[in-house]
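Remarks on the structure that follows.
Only a single protein chain was left out; the remaining protein chains are all shown in position.
Labels run A, B and C following the written order; every chain starts at residue 1.
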Amino acid sequence: MLSALLALGVLGILFGLLLGYAAVRYKVEGDPLVEKIDAILPQTQCGQCGYPGCRPYATAIANDEADINRCPPGGETVIVSLADLLGRDPKPLDEECGEEKPKMVAYIHEEICIGCTLCIQACPVDSILGAAKQMHTIIESECTGCELCVAPCPVDCIDMVPVRQSLDTWKWPAPPPPPYEQAADGSSNPQPAGAH
Amino acid sequence: MTLQTPPSPHIHSGIHVSSLMLRVIAALIPAIICYTWFFGWGLIINSAIAMLTALASEALMLKLRKRPLKPFLGDGSAVLSALLLALCIPPLAPWWITVLGVAFALIVGKHLYGGLGYNPFNPAMVGYVMLLISFPLEMTRWMPPFILEQLEIGFIDTLGVIFFNHLPYGLSIDALSSATPLDAMKTDLGQNNTVSEITANNALFGDFAGTGWEWVGTWLLLGGMYLIYKRVISWQIPLAVIGSLFVISAFFFLMDPDTYPSPLFHIFGGATILAAFFIATDPVSASTTPKGRILYGIGIGIIIYVIRAWGSYPDAVAFAVLLMNMAAPTIDYYTQPRVYGHARGKD
Amino acid sequence: MTEYALILISTVLVNNIVLVKFLGLCPFMGVSRKLETATGMAMATTFVLTLSAVFSYLVNEFLLIPLGLEYLQTISFILVIAVVVQFTEMVVHKTSPVLYQVLGIFLPLITTNCAVLGVALLNVQQQHGFLESAVYGFGAAMGFSLVLILFAAMRERIAVADVPEAFRGPAIALITAGLMSMAFMGFVGLVKG
Partner (left out) sequence: MRRLFQFKGGVVLKEHKKDATALPVQPARLPPRLILPLKQHIGNPAEPVVAEGDKVLKGQLIARAGDAICAPLHASSSGTVIAITDQPVPHASGMSAPCIVIDTDGEERWRPREHHVDNFAELSAQELRGIIHDAGIVGLGGAGFPAAVKLDPGGRPVDTLILNGAECEPYITCDEMLLREHALEVLNGLLMMRHALHAKRCVIGIENNKPKAFRALCEAVRHSDADVEVVEVPTIYPAGSEKQLIQVLTGKEVPSGGLPLDIGIVCHNVGTAYAVYRAVELDQPLISRYVTIAGSVAHARNLEVLIGTPLGDLIEECGGNRDTLHRLIVGGPMMGTAMHSDVVPVVKGTNCVLVESTSHDVPLPSRDAYAMPCIRCGNCADACPANLLPQQMYWYARARDFDKIQDYNLFDCIECGCCDYVCPSQIPLVGYYRYAKSEIWNQEAEKRQADLARERHQFRDFRLEREKKERAERHKKKRSAVTQGGSDDKKAAIQAAMERVRAKKSEQDSTPKNTDNLTPAQQKAINDADQRREEKTATSPPDRPQ
């Protein structure tokens, strides 16, 4: 009985030393994964995912505190690429965070704006031009459509406008789902969840 | 009047999936006639049962998935799979064998994966392997060609055997059936007598392969050539299968003619030609890139020989095809052709 | 020499660890969603399996048998495997962090992978020598990797197929694995013994 304890004890210590040495030699610092996740997120900094911006949400995902389907502006493409990166199952968007809308841009009705700079402080990407008591306006090309400026405005002069489509930004539509996927009684089941 | 605006191109060559499948079925007809000439009405009856089961199970699955029946039943892919499976089943096998095999093939082998175009395995082979493993006895009860037995089993008697297991003149089923040439070769080799002795005294062996079987093989070969000429199947797979089988069997045959039969015997024996031209070239489960098809065919040829020479199953065509079906996605991934404008090396 | 070749062929094809002996099924199902992660997992498992087969033989031969402690085989083998896995985990975490993140729980899970322990115990059961157990370990790992990579490529294609609603995901994967093992039954009897 004693020899059994002795043998296993020696074995344990021997391997412990080996692992200690390996742990030192293969030390890992920093976590490049947060960078990768942040690169996928759409950077609207809107906070709909419950985190104050995309970077905090990325770190939360990296250490498994947050799920990957809480980003409405990113919508399905972000969820699928996050699932791809992290090897998880893509889940539909979490309704509680909002639903996926076409890209919007904020617009200030200049006749109502009183120049109170509340929206300027709220904008996460500084895309509102203006100063105290001066006219405010939104730089359309910089606005990410995060809607954070709509709430603070005391006179509600900001509303969201869909982005204007021009000939260059026009996209070819996806070909219609094949007729054989429409059931015999006409109710077409959705495009196969081929997206994984 | 709103103009139609589909994306280009606006014209089409007019070939349709069903025309492809019907051509393959047509290529099988002469071989079936020759088969019936040698081995009686068993195949015709089995084919009829198989096709009926195929259409029934396809319709059932399409109904379950709420899909329109019209385009799918008409495309002939289910009928083709059923016909190929019927060709691999012994002619006098009981009817429930055929029904079970075809139903399993189509439901599990094809429709569980999403129907036409999505099944990774060849449905006919899935059904055949399931039958071979589950009912070894019925599946090895083959028929010798009639000219050897000097007795013809008429149509009615064959029906009787298949449906009611009732045999004419009180014969027992075992008296009637015999081993296939491949089977006979494997067992006799087991008792380590040489190939030449085996083929000499056993009437089963015709001039270069099993009697009867060699003619069926020739007709299948002609059917296969017709399909290649009509560009219905790619030439790479049959050439690779037969070529690799010929090379490896010739190598071993030259090394030791007594224990390893001749390449011709291997090629015309069993279902090699049927597999090379009709089963392995099923586009859905095979590899799609030109280089990939050659690798896929070579793989099938080698596995057929390995199992026939050292394995325990006499005719390993089904296993070879399934194993290479398994490897097809990986082969496709690594054998992409060089695209226009890309340097030779880097892709 | 042919004797080692026979062992190799028999462990890779005839009695394949996953499809014939049904060992190591949980990583087989878990990691085969994408081809890249499957190749990563295959390499990691090969590394672990071969090393642990060799080390467990050494531990058994020079520690347990002289002291007559054969009954401790399982525990000591698990200890050996745990150490090798921990070592591999550090190496993978250092060399490719993305693979480390994507393998996630399945990397430490190799410790509990029944294929690894199974190979170690089978080595002892079949009284394999040092070189034989190494070849046996390597063969088993090759068998596992081959089947895992083929299965991953197939699953990537099936993932996009129009599979009926009820069979999507693991269900169709299990059916495919079943058909694969049916195909592998063709090799039965290929190698006598």
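In this text, contacts are C-beta pairs under 8 Å (C-beta built on N, C-alpha and C of every residue); 3 or more make two chains touch, one makes a residue touch a chain.
This one's a predicted model, so the numbers in the text were calculated from it and none came from an experiment.
Visitor: Mind giving the shown chains that are in contact with the missing chain?
Guide: Result: the unshown chain touches A, B, C.
Visitor: Quick one: which of B:Gly115, B:Pro144 or B:Pro238 touches the chain that's been left out?
Guide: Residue touching the absent chain, from the options given: B:Gly115.
Visitor: Taking the full complex into account, find the residue in B:Ser47, B:Thr158, B:Ser234 or B:Ser249 that is in contact with the omitted chain.
Guide: The single option touching the absent chain is B:Ser234.
Visitor: Touching the missing chain, which residues of subunit C?
Guide: Spelled out for subunit C, the touching residues are 157, 159-160, 162.
Visitor: Considering the whole complex rather than only what is displayed, give the residues of subunit A touching the chain that is not shown.
Guide: Touch with the absent chain occurs at residues 38, 41-45, 53-54, 77, 80-81, 84, 124-127, 142, 144, 165, 167, 169-176, 178-180, 194-196.
Visitor: What residue numbers in subunit B mark contact with the hidden partner chain?
Guide: Counting only subunit B, the missing chain is touched by 1, 3-17, 19-20, 71, 75, 77, 114-118, 231, 234, 283-284, 286, 288-290, 332, 336-343.
The rule is short, and it goes like this: only the chains that are shown with their structure count from here on.
Visitor: Applying the document's contact definition, name the chain pair with more C-beta pairs in contact, A-C or A-B.
Guide: If we tally the C-beta pairs in contact for A-C and A-B, the bigger total goes to A-C.
Visitor: If you average the CA atoms of subunit B and of subunit C, how many Å lie between those two points?
Guide: 34
Visitor: Where the centres are mean C-alpha positions, what is the separation of subunit A from subunit B, in Å?
Guide: Roughly 52 Å separates the two chain centres.
Visitor: Considering subunit C alone, which of its residues make contact with at least two other chains?
Guide: If we look for residues of subunit C contacting two or more partner chains, we find 161-163.
Visitor: For subunit A, what residues touch not just one other chain but two or more?
Guide: As it turns out, subunit A has residues touching two or more other chains at 181, 192.
Visitor: With touch defined as at the start, can you tell me which subunit C residues reach subunit B in the complex?
Guide: Listed in rising order, the residues are 35, 149-151, 153-154, 156-158, 161-164, 167, 172, 175-176, 179-180, 182-191.
Visitor: Quick one: in the complex, what on subunit A touches subunit C?
Guide: Subunit A reaches subunit C through residues 3-4, 7-8, 11-12, 15, 18-19, 22-23, 26-28, 31-33, 36, 84-87, 89, 181, 192-194, 196.
Visitor: Touching residues of subunit B toward subunit C in the complex: what are they?
Guide: 64-65, 108-109, 111-115, 118, 120-121, 126, 129-130, 133, 303, 306-307, 310-313, 316, 318-320, 322-323, 325-327, 329-330, 333
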